[in-house]
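The complex appears here minus one protein chain, its other protein chains still in place.
Letters A, B and C mark the chains as written, and numbering starts fresh at 1 in each.
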Amino acid sequence: MPVTVSRLRIPPEQAVGPIDLLPTETLKGVYRMMFLIREFETVVNHLFLRGRVPGTIHLCRGQEATLVGTMVALDKEDRITLTHRGHGQALAKGVDPAGLLAELMGRAGGVCRGMGGSLHVGDWSVGALPAIAIVGASSPIATGLALAAKRQGTGRVTCNFFGDGTASKGELHEAMNLAAVWELPVVFLCENNVYAATTHISEYMKNEYVSERAAAYRMPGVSVYGNDPLAVYEAVKVAVDQARAGGGPSLVECLTYRRDGHKRDDPAAYRDDREVEAWLKTDPIPAFRNRLREESGVLQEELAAIEASVEDELIAAQGFAHQSPYPDVQQRLSYVYA
Amino acid sequence: MPVTVSRLRIPPEQAVGPIDLLPTETLKGVYRMMFLIREFETVVNHLFLRGRVPGTIHLCRGQEATLVGTMVALDKEDRITLTHRGHGQALAKGVDPAGLLAELMGRAGGVCRGMGGSLHVGDWSVGALPAIAIVGASSPIATGLALAAKRQGTGRVTCNFFGDGTASKGELHEAMNLAAVWELPVVFLCENNVYAATTHISEYMKNEYVSERAAAYRMPGVSVYGNDPLAVYEAVKVAVDQARAGGGPSLVECLTYRRDGHKRDDPAAYRDDREVEAWLKTDPIPAFRNRLREESGVLQEELAAIEASVEDELIAAQGFAHQSPYPDVQQRLSYVYA
Amino acid sequence: MSMPDLTTAPPAVRVGGNRTLTIVEAMREALREEMAAEDRVFVMGEDIVVGGAFLVTLGLAEDMGVDRVLNTPISENGFLGLAIGAAIEGLRPVVDMQYGDFLFTAADQLIQQASKLRYMSGGQVKIPLVLQLPTGASGRGAQHANSMESYFFGLPGIKIVTPSNPYDAKGLLKSSIRDDNVVLFIVHKHLYGSRGRALQHEQTSVGEVPGEEYLVPIGVGKVIEEGQDITVVANNVVLHHALNAASRLEGEGISVEVIDPRTLVPFDIDLVIESVEKTNRLLIVEENPARGGWGPWVISEVIRRAFYSIDAPIARLAANDTPIPFSPPLERASVPTEERIVEAIRQVIHG
Partner (left out) sequence: MSMPDLTTAPPAVRVGGNRTLTIVEAMREALREEMAAEDRVFVMGEDIVVGGAFLVTLGLAEDMGVDRVLNTPISENGFLGLAIGAAIEGLRPVVDMQYGDFLFTAADQLIQQASKLRYMSGGQVKIPLVLQLPTGASGRGAQHANSMESYFFGLPGIKIVTPSNPYDAKGLLKSSIRDDNVVLFIVHKHLYGSRGRALQHEQTSVGEVPGEEYLVPIGVGKVIEEGQDITVVANNVVLHHALNAASRLEGEGISVEVIDPRTLVPFDIDLVIESVEKTNRLLIVEENPARGGWGPWVISEVIRRAFYSIDAPIARLAANDTPIPFSPPLERASVPTEERIVEAIRQVIHG
């Protein structure tokens, strides 16, 4: 004591999950969703730079494997809570890209009717609770969704997304303790992308892994490589199964990286070149694409068709969003009370 | 998983510290202070029942060894933060019993001029920060006292008292992380008396020990028998020395028990008879008195003289407090701004 | 805003016969009836299995089970957030905050989450949630003496209810539990107390409660005393002081109309305006510090809507702009009392 924590956080090696964990059709679906998220974010960035998306945006490019790997481990009926970096979480849970894009643009056709914007996307009808932008605040709420599932006997599991930076918030700790004590079906899912905004993880944590904190509440904690969807799926599945079986919560940490800056105008110049270089080589999308071709024998043409269908979907989504009107200004007085 | 936590928390056996850790004179001082705290609380309870102490009170009878053992490990210049159960913490740090009693009675001669009362006792001139009654809130503040000590190079250590129930508060966790990351000279001192008000520890914690949570921040955590002042001293001394040497924070948990209810009107009927019986046998005051006689050869007469001097001091304190007037009502408009 | 509707409300346990109850007993009855009528209602908070700080839940755990009367860890942030999540899923939590003051450690969950999630989601979710917040100064020093209503009066998206007697406490708590929104249920600490124990003030918080089921709607104030010369608006414990003051002034030939708004959000401002149009004079009494509270807003509305009816400067009594001191004589000097209300009324009347 004190422990010296390495400043350099590079991707763990040899950390992918076995390809035969999931049927090939599912794997193709995983690839499609990862690709959709990537392309969606690229469209958003483009529209933002052209002034068509007001406010601020936090892109999740680079973190797609974590999102999609997690979601495959969840059932359709399960719940997720989203973060400020929520576009990909929403898409992976099944939120419609057209409604999502319209929301970012403040349009009446948005999933939240234009009332929320990028920081608050979500569609409760598919189990994605509109996002909470105050970091840490969603963890108690997720725990409450889980409490309801337990009481109502619905068998639902709740997945609470949070970032490595958010691990410093007291709310998360209170929620983890509550979930542990009451054995609630919740998975605390940490997207560890090494930074809280501009600040490196070694500045706010002595631990090597966020998952070390699970033991403080006597719950399982595990860290996996977050840029391979199968590695993620494998770990999250264990946690989800345990939760669904009444075994209580877990903490799963996925080690990944932001390809972009923290938000709209951040060039991320504060990052160490070696770190950036090591991680940028691990882009989850080409990596998983290669695995599909090499390990599952998916054909180049099949992948191209998937990619083309995604592009079509996004063109349609943009059309919808651009044509959707702004809400009537009277709407600002709605939805205050039920 | 899930781990089954024992509901019965009985005192650890054979857990006292070696008698030769401290010189006999110091040991006598330890005994005197333990006895003073016990008798002070007894006076307070008596005055409360006669309506002379307004508001509410939280007595610390039974926890004296933890308080005094901790304080012996601290220097006079060191700082402590106090809890709602703060009378004994204050006395042990050197707060004058007369001013303390006057404070409980809302008198002008009180250590806080009657502005604080039982929940806010303290005397900053002896390093006892007037108590904070919102549990958990003192931990960040204690960490700030420690930050100042580090910056100012004063060599001071801060001891942050908190209860086992308070370990569920997020503030404590944020503070522990901050202290760990910045290597601040603070000791997080948990008085584990098995209950948060009326609620048993097994209802709010899966862990057997609060000290298990230290690892979540990569700081040392230890649990000791809290009803022997030497066992406490030994553990706290290690933490204080480390902090003073620049080695950062620690968590020390002292396993002890409330002899009274949670507060003024609580008969503590919610407790398990076996648990109560096991703990009440371990009254720290007669136990340490016996050790002094048997292991240190302190004479019965010496102890009786100490006890008599304490009684004299408390009679004088009562005289002072009763004669002290209420503050002028204009004082209510003072101390809002500096 | 939706008002609870007795006709569509679930059947409740009948208790029968008019009784004299304390506020605590009345609240306990409300909880018991609503829990019996509706499975989704549950209570959570610190130490509530044995009754909680004010014994509101005494005996409830035995009858309803510890699953519906849930002891929490000391994690206000955690369990308030948890209640929000449970409410989103359709449960109807009642959260006992022990002392309202502790809510500040979970303020974000109320201000940023509970009050805004529905709005930000474009109406996708609703949050039926009641917070029980004992409020005000009661001899325990500044950290246990906050006027909770003062801090949250300006927060959009919630309702605030402040009953001052057992009848309203029961009827409003039942309405709050049936409301689909976040309701702060705020009772002054001095109004709690069991029948056996001496109350802290001369005026009591004991009163008649019918045995038949009834609701008191949220948003409807009440004229407690009719009068001609001045309107006094007060709630919580200071309402009782105002009523005492009104009785004393009768002897001096001053006829005081006393209004209890009963709920602060929504506020029955029409009732106040109507009264002021009759009396042409207004005094507002609140326990919170003078710079805060609901009184200034009421004054601004009266000035906006009834400016030409007002014959004398509108008066207001509130606590000093300081924290609440511990020492009993200082605490008493810090908040509005019967004596000060009497003086204030005399001054408005006689100029």
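By definition in this document, contacts are C-beta pairs under 8 Å (C-beta built on N, C-alpha and C of every residue); 3 or more make two chains touch, one makes a residue touch a chain.
As the structure is a prediction and not an experimental result, all values here were calculated from the model.
The residue from A:Gly62, A:Gly99, A:Gly116 or A:Pro185 that touches the chain not shown here is A:Gly116. Considering the whole complex, the residue from A:Pro18, A:Pro54 or A:Gly297 that touches the absent chain is A:Pro54. Residue B:Ile134 is the one among B:Ile134, B:Ala167, B:Leu255 or B:Leu292 that touches the chain missing from this view.
Within the full complex, the residue among A:Lys28, A:Arg61, A:Arg107 or A:Arg218 touching the omitted chain is A:Arg107. The residue from B:Gly116, B:Pro185, B:Pro229 or B:Pro249 that touches the chain not shown here is B:Gly116. Between the chain not shown and the residues A:Gly136, A:Pro220, A:Gly248 or A:Pro284, the one that touches is A:Gly136.
Annotation for chain A: contacts to the undisplayed chain at residues 54-56, 106-107, 110, 112, 114-117, 119-120, 132-137, 165-166, 168-171, 196-199, 203-205, 270, 326-327, 329, 331-333, 336. On the side of chain B, touch with the chain left out of the figure occurs at residues 110-116, 120, 122-125, 129-130, 132, 134, 137-149, 151-152, 158, 170-171, 174-175, 177-178, 181, 334-338.
Interface with the hidden chain, as seen from chain C, comprises residues 101, 104-105, 107-108, 111-112, 115-116, 119-120, 141-143, 146, 150-151, 153-157, 265, 288-289, 291-293, 295-297, 299-300, 303-305, 307, 310, 312-316, 320-323, 325-326.
Here is the rule we go by: only the chains that are shown with their structure count from here on.
Measuring from the averaged C-alpha position of chain A to that of chain B gives a distance of 45 Å. Each chain gets a centre from the mean of its Cα atoms; for chain A and chain C, those two points are 42 Å apart. Chain centres here are Cα means. That of chain B falls 37 Å from that of chain C.
Counting only residues that touch two or more partner chains, chain C has 72-73, 75, 77-78. Counting partner chains per residue, chain B shows two or more touched chains at residues 168-171, 203-205.
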